[in-house]
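Before I ask anything, here is the structure I am working with.
Note that one protein chain is taken out, while the other chains of the complex remain in position.
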Amino acid sequence: MIDLTDIHVDGPAGPLLRKTSLSLAAGERVGIVGESGSGKTLLALSMMGMVSDQLTVGGAISVEGRDMTNAVEADWRHLRARRLSMVFQEPMSALNPLRRVGDTVAAPLIRHQGYTREQARARALSLFEETGITDPERRLSQYPHQLSGGQRQRVLIALALACDPALLIADEPTSALDAEVALRITDLLVRLSRERNMALLFISHDLAAVSRTTERIIVMYGGDIMETGPTRAIMQAPHHPYTKGLLAARPKLWAPILSTHGKRRLPTIPGSVPPPQDLPRGCRFAGRCPVEMAHCATERPALIHTATGTAACHRQTADGAGGQS
Amino acid sequence: MSQTQGTAHPILSVEQVTRRYRLPRTTLFGEAPVLTAVKGISFSIGIGETLGIVGESGSGKSTLARLVMGFEQPDEGVVRFDGYDLARLTPAAFRIARRGFQMVFQDPNGSLDPRRTVGWSIAEPLRAQSVPLSEHPARVAEVLEQVGLRPDYAKRFPHEFSGGQRQRIAIARAIVMRPRLLVADEAVSALDVSVQAQILNLLMDLQDELGLAIMFISHDLAVISSICDRMIVMRHGEVLEEGPVPTVISAPRHAYTQALLSAARLED
Partner (left out) sequence: MRRLPVNLLIGGVLVALVVAAAMLSVIWTPHPYAAMDIPNKFAPPSPAHWLGTDQLGRDLVSQLMVAAGNSMMVALLAVSIGAVLGTILGMVAAARGGWTEEAIMRLSDLGFAFPTLLFAIMLAAAFGPSLTVVVVAIAFINIPTFARVARAAARQVWHRDYVYAARAAGMNRFAISRDHILPNIAAPVIVQATIEFAVAILTEAALSYLGLGAQPPAPSWGRMLSEAQTLMYLAPQLAIWPGLCIFIAVLGFGLLGDGLRDLSDPRLGQRRSHD
C-alpha cells in the first residue's frame, strides 16, 4: 500500500533518520516503538509528506503504486485529503475550541468530497457511531471542552476516517489518556482497521500499547531501525540487545509481588539517549549496549533476517543466534 | 525495605483532610461552583516506608501532594509531619520543618530554573536553610555523586542535560538537606522507559541509604508495584482502597481497583 525505499531525513546537525526501507500492506497494523529522539515521528511524517521544510528528505516513496518521490505540496495535500490520515497525541489542541465537533468533522467532507451540509451531517453522525462516541446525535453540536479526553480522541479518529483513508497514522494517540480509556481507544483502532481493511501505523513509546494494537513491530532508536518482526515474537523473544533491554526495563505489575526477595532493582539500559549530533556513527546503540563489540561504534550494521524478522546487530552476523550475551 | 510499617511511628500523617476550590462563576449572580478535590482523606506513612498513591487524572492525587508540601492549606483536617501540625507552626518553625520533607516533580524540564546553573539550583535549599556558604560546594558535589552524576556538572545549565539526568539533578536538590520524606509526584511518568527504570532504582537505593520515606504518586500500577510497600487507590478525591501492595494487587476489593488492574494486566 505504501512503500518507502532508502528514505532518510537530515537536519542541520546531521542525520535524524537514517536510510530506511519500509512497506505496509493494505489493512496491515504496524507499530513503531521508540524513545524520544528515535525518529519514529519523523518516519511517520515522511509518509505524509509533512516533514518540516528546514529538514531535507531523501529516498523514494510510493503510495498505492503512485510515485510520490518528487511530489509537490499540492500532490501531498490531495493525497492527505483522500488516502492518508493522522491522529495526534493531544486531543484538545488538535480540535478548534470554538467549533462544534460535528462541524469540525463535516467541514472536510463539504470541502473535498462535495457533500451538502445535510449529507455531511449524516456522514458525521455515522462516523461518530462507528467510532463509539456515546450519544452521537447530541455530541455533534457540542464543543471540545464539553467532551472527555477519550471522547475527544474518538472525535479526532472520526475526523481522520472521514476521507475513508487507506492508511491511518496514530502518533501516541493514547499517551495523554488514562489507562482504561487508552485501552478502549486501541481496541477501537484495531476494530476500525479490520472492518475497513485500513492500514494502521501506531506510533508509541509504550510497548504494551503497541503490542495490543499491532501485528508487526518496528523498534527504532537514534533515528535507525533496530529490529522488526511479528509483534508476538518480538515481545516474547526479541533479538536485538536494545529491544531486550527495553522489554526488561519495563516495570512489571506482578514480578515484584511474586519475588521472594522484597523490592528488587529493575534491569536497566545504562546511560541515556545521546543528542543527535553525538550519536555513534556505527550502531546507534553502541556505547549503551551490553554485548558491544569493537567495531560496533564505527560500522553500521545492516538489517538482516532473524528467525522471526529482521535485526540490525553485528552480533547477529557474528554468531548467527543473535545478540546472546 | 522498611521494618517500621504503617502507623507505629508515622513520619507523615494526614488526618481527615479536605480541600475545596472555588471555580470561576458561570452565571453573574449565582454562587461560584465549588470543586472538592480531596474529601476527608486520612493516611499515614511510616519511617522509611514507601506509600504509593494511584489514581487517574482528576483523582485529587496531585492536590494531595501540594497539601502535604504545604503549598496549599487544607480547608479541613490536619497534616502532621513528625507529629507536628504544619498549619500551627510559626513561619520560622515551618521553614525549619521543611528540611524534613522535599519533593520531586513530574517534568524534569520545568523543575529547574533554566537561567541557573545546576549547582545553584541544588544549593537552593542550603541557602534557604542558612547552611554556611563554605559547606555548599562539598554538599552539592556529594549529592551529585549520590544520584550518579559527576560533581563538575554543577557548573552546567539544565539544557545541557537529558531528561533522565535532569530528574537526577532534581532528586539531588531534594535530598541535599537530608530529608526524611520525599514526595514524588509522577516523578518517572515523563521519562523514557529505559530511563524510568534507572530513576526508580535510584529512588530505592537512596531510600536504603538515607532511610527515606517516600510518598510515590503515579497513575501507573506497574511502577507503584515496583517501588511501593503499601498503596492507596484514589478516585474523585476519595480513598477507595488501602493496603499492602501485594494484597491490593492480588485481591482488589473495590470494583474500580479491579478495572484499573485489568487494564494494567493486559499490558504484562
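By letter and in written order, the chains are A and B; residue numbering begins at 1 in each of them.
The rule is simple: a contact is a pair of C-beta atoms (placed from the backbone, for glycine too) under 8 Å apart; a residue touches a chain by one contact, two chains touch by 3 or more.
None of these values were measured; they are calculated from a predicted model.
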Which one touches the absent chain: B:107, B:142, B:205 or B:238?
-> B:107
Decide which residue listed in B:61, B:98 or B:136 touches the omitted chain of the complex.
-> B:98
Residue of B:136, B:173, B:219 or B:235 in touch with the missing chain, whole complex considered | B:173
Return the single residue from B:74, B:125, B:237 or B:252 that touches the missing chain.
-> B:125
Which parts of subunit B are in contact with the chain that was left out?
-> 69, 71, 95-96, 98-99, 101-103, 105-107, 110-113, 115-116, 121, 124-125, 127-129, 170, 173-174, 177
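In this text, only the chains that are shown with their structure count from here on.
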Round to the nearest whole Å and give the separation of the Cα centres of subunit A and subunit B.
-> 32
Partner subunit A, residues of subunit B touching it in the complex = 1, 56-57, 162-165, 192-198, 200-201, 204-205, 219-223, 225-227, 229, 245-246, 249-250, 259-261, 263-268
Please name which positions on subunit A make contact with subunit B in the complex.
-> 35-36, 149, 178-180, 182-183, 205-209, 212, 245-246, 249-257, 262-263, 265-269, 272-273, 275
